[in-house]
Every structure is written in C-alpha cells, then in structure tokens.
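The structure appears right after this line, and notes come after that.
With one protein chain removed, the remaining protein chains of the complex are shown where they sit.
Here the chain labels run A and B in written order, and each chain numbers its own residues starting at 1.
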Amino acid sequence: MKSFTYERPTTPAEAAAAVAGTPDAKFIAGGTNLLDLMKLQIETPRHLVDVNGLGLDTVEPTGEGGLRIGALVRNTDLAAHPRVRKDYGVLARALLAGASGQLRNKATTAGNLLQRTRCPYFYDTAQGCNKRQPGSGCSALDGVSRQLAVIGGSAACIATHPGDMAVAMRVLDATVETVDGAGTERRIPIAEFHRLPGDEPQRDTTLKPGELITAVTLPKPVPGTHIYRKVRDRASYAYALVSVAAILGKNGSGHVAFGGVAHKPWRVEAAEADLPKGAKAVATQVFADAKPTHENAYKLKLAERTLGAALNQARA
Amino acid sequence: MVGATAAAAPAGARAARTDEPVLARVTFTVNGQRRDLELDTRTSLLDAAREHLHLTGSKKGCDHGQCGACTMIVDGRRINACLTLAVMHQGAEIVTIEGLGQPDHLHPMQAAFVRHDGYQCGYCTPGQICSGVAVLEEIEAGIPSHVTADLEAAPQVTEAEIRERMSGNICRCGAYSNIVEAMTEVAGSRA
C-alpha cells in the first residue's frame, strides 16, 4: 500500500471536487474492497477522500412511489429496511446472500456497485491481467476460469462482476445518481452503469473520473414473487457461480437478470416474454452468444436450471 | 476532520507524492478507554489495535476480509477490523475481545465457548466470540438474514440462523457444531 493523504469532507460537492482536483485520488466508503486491493497494490491511490461524513445514508420514498437509497446506506441497513423487505424482496435477498455479516455492516450501496472482479489473475500482481494492467494480457483465457464470464467477454478479459446487489438492481431497473467535481448531476440507468470489457477492461463502469455516486433510485415496486437465487460451492460467504434475480408472476411472466456470468449483471429484456414457456426457452435466448471456456461451460446449464428453480418457486 | 497533516495541505498538492508515511491523529474509545493515536494513514484498525495498542486478542488470519478472525464490534456493529483504516474511526466506540471479558471474569459468551469446547487452536476464537455476541444482538434487532424465510417477520434464534450469520467467521479446526451450541445456550439464557 502506497502512502496516501486522507480527508473527510462533509458535502458531496466538496468530496467530488476533492477527488477531481487531486491526482490519484479515490473515494473511500466501506473500504471493504478498496483496502483489500490497496494492500496488494492493485489499487494505488495517493489521496483518499472519506465520504462517510457526507450523510447520504437514508432510504427515502420518491414521489413516483419508489425509493431513493443514499449511496452510503450500509448493505445491512438496506436489507433490513422495512420498505425494501416488503416491496423489493429481490434486493433484500441479494444483499443478504452477499459476503458476510461483518462485511455487510461496512459495505455501502455505492461501494457494492463498484466492487471489482474476483478473477484470480486480477488479484495476482505477478500475472498478466488487462484489467489490472492494460496491455499485460489475460491469463484467465488459458488459465483457471471456472468462476469467470461465459458471455459478454472479450479477447482482453473474461472477468465477472462479482456482486449480488447490482443483479437485483438490474432487474429492478434502478438508476444511479451521481455528482461530479463541477457539481453536475447525472442519472445513469443501471443497465448502462456497468460496462462490458471490450478492449478497455480496466474500466468497470461508465463513471467518469471523480464522479461520485450519491444515490440509487428504484422505481415503484413491481408486483410478483421476488426471488434471488444464488448458487455457490459452499453454503455461505462465497461469490456466486451463477445467480438469478427475478420478479415473477404465478404464470412465470416477469423479469430476470443473471449474476456471475458476465462483466455486468446480465439481462436480456427481449427474452423475458418467453418466461411462461420455461427456463430453457429464456436461457437459450439470454445466452445465445455465450463463449464459455471448457472450465465454465457448466454455467450455461446451471443458469438455466437456476432459472427453472426460480420459476418453480414463483409458481408454488 | 481527521488527518491534520493531510488537511493542512492545499488542494491539488495534497496527494502523497513520495513514499513518506502520512501521519494523522485519531481518537477513539477502545473497551471503554479513550485512546489517542498518531498513525500512518495506512494503518488498519486491526493493526492499530494489535501493533500500537498491544491488544492482540483480535487476530490477523488473512488481512483481506476472508476469515473473520479480526472481528471487532465498532459503534455496536461487528466489522472486519482488517478492512478498515484506523483513521476512519474518529470518535468511534470500539469493543475488542479484551473488552468483553478477561480470564478471571469471562463474558457469558466466552464462558459458553469454554463449556461447549467452541474452539480448538484458538486463533479464530476471539473473532467468533465477538461475532457471536453481535449476531444475537442482530437477531434481537430484527435484522434478517439469507435464511430468514419470511423477510417481513422478525427473525428467530434458530440453528440455521446462527450458522448463516456466523459464516463470516471461518474455523479451520471445525468447531462449528460446538459454537452453535454455545451460542444457542447464551441466547436461551437471555430469553
């Protein structure tokens, strides 16, 4: 970890300006992923702007009947919020399926969106990784890839977004609100927030340098059974091999997004009309362009069967 | 604002440009005692406790939030002390394993761990106990978990709830079954 200066501003505008105006500056909120990466010098900020003094830690109803979640609302608090439990079960379930109690107590809504991949080559600074060090190659392509992306990858990167919360937010059509150093606010649909690796895998999201997430808004609740089904090797405290975030009616109609399969939460809205026909009909379309490695091809069948489990649960 | 050294520098020139450590002062309460430290900003809360305050009860098993041995209770919430900076805890109320009880005056959870042999090598134990104390409070506070069947109902102290909530504390010796017994006993005696 390189040495860094530290400040704790009190308004979002100040924080954004501090990062924009300081070379190699980064925001820190929960710190649960950033510090992990700083210890390995995968992240090397020289100035940390602690955003924990900004407020932004409340969940408020919106005029449209939705919710506005402050960027600094902790995962635990968001999952425990009565409105989230009642109306956005898929989000509560996704949060509770992630990490551990200790981590959820620290991790924030904004930070969760920004967590970086768990690809083993990203984490090993002796190995080539285009996401960590552009141009150094992707060791995962011919290396250990059981956990990695089956769709949306590129010749430069097959990393996955490791989170659960964002998958639920994707199916909920959430919007990410930001402010930049100049005070300009922006609303980014969650579908456009995370990006595919292409030839710039170092960029996980469409955020601009210095842009600060202030909130995530959810539209009014979608009726149906809210399901977050996370599949992993051990029963808890593990990243998803595949996850399914779904809001489904009794006849199976509804919405679905997949986690653990791509560089971003993966959702193909056009396929959702076929949900009543069953998992196979949908999965075939959703993963039509999949390019799995020999180690992770199982994820295609797993995704289909996990969706099948969700449909079964909704019909019950 | 914490980090006087940093704050004193003008905007734009503030970032560390050399390898020199940046020092900052932080004051917090540890186990009821006010502690005032001047620390390298890079110091984790865990290392502040272990290396600066010589409170070595909190363990460093992985230093990356993957094992839970460093669990402390900060402002009433259990966290991984390895994944947070000490300077981010100005004014915080911190409880470590040493604050729960001492060898001649064990906390009920510590005593239950002894009775149920809820440990073996002992290295994950302080983290398990801090987590165990916090978990029962979380259930009491109505915070749901992954295994809570009805999100809108108050969670109950069940073995399944304990196991899920304790899963951020790895015990490689495999004392899990005994830890669940210890926590169940403590929960029962509080009810």
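Here is the rule we go by: a contact is a pair of C-beta atoms (placed from the backbone, for glycine too) under 8 Å apart; a residue touches a chain by one contact, two chains touch by 3 or more.
Quick note on the criterion: contacts and distances are computed from a predicted model.
Asks: Out of "Phenylacetate-CoA oxygenase subunit PaaC", "Sulfate transport system permease protein CysT", "Aldehyde oxidoreductase molybdenum-binding subunit PaoC" or "Cysteine desulfuration protein SufE", which one is the UniProt protein name for the chain not included here?
Replies: The record for the missing subunit names the protein "Aldehyde oxidoreductase molybdenum-binding subunit PaoC".
Asks: Just checking the interface: what residues of chain A touch the absent partner chain?
Replies: The missing chain touches chain A at positions 1-3, 39-41, 118, 120-121, 123-124, 126-127, 139, 142-144, 146, 229, 231-239, 241, 298, 301-302, 305-306, 308-309, 312.
Asks: Touching the absent chain: which residues on chain B qualify?
Replies: Against the missing chain, chain B presents residues 18-21, 40, 42-43, 47, 50-51, 54-64, 66-67, 69, 96-98, 100-104, 106, 110-111, 113-115, 117, 119-126, 129, 147, 159, 162-164, 166-180.
As a working rule, only the chains that are shown with their structure count from here on.
Asks: Rounded to the nearest whole Å, what is the centre-to-centre distance of chain A and chain B, using the mean of the C-alpha atoms as each centre?
Replies: Centres of chain A and chain B (C-alpha means) sit 26 Å apart.
Asks: Can you check the complex and tell me which residues of chain B touch chain A?
Replies: Interface residues on the chain B side: 1-3, 5-7, 9, 11-12, 14-22, 24, 40-42, 44, 63-65, 68, 71, 77-80, 83-85, 87-88, 90, 131, 134-135, 138, 142-146, 148, 151-152, 163-165, 167-170.
Asks: Quick one: in the complex, what on chain A touches chain B?
Replies: Per the touch definition, chain A meets chain B at residues 1-9, 17-18, 21-25, 28, 30-32, 35-36, 39, 46-48, 50, 52, 76, 79-80, 82, 85-86, 89, 92-93, 96-97, 99-103, 105-106, 235-237.
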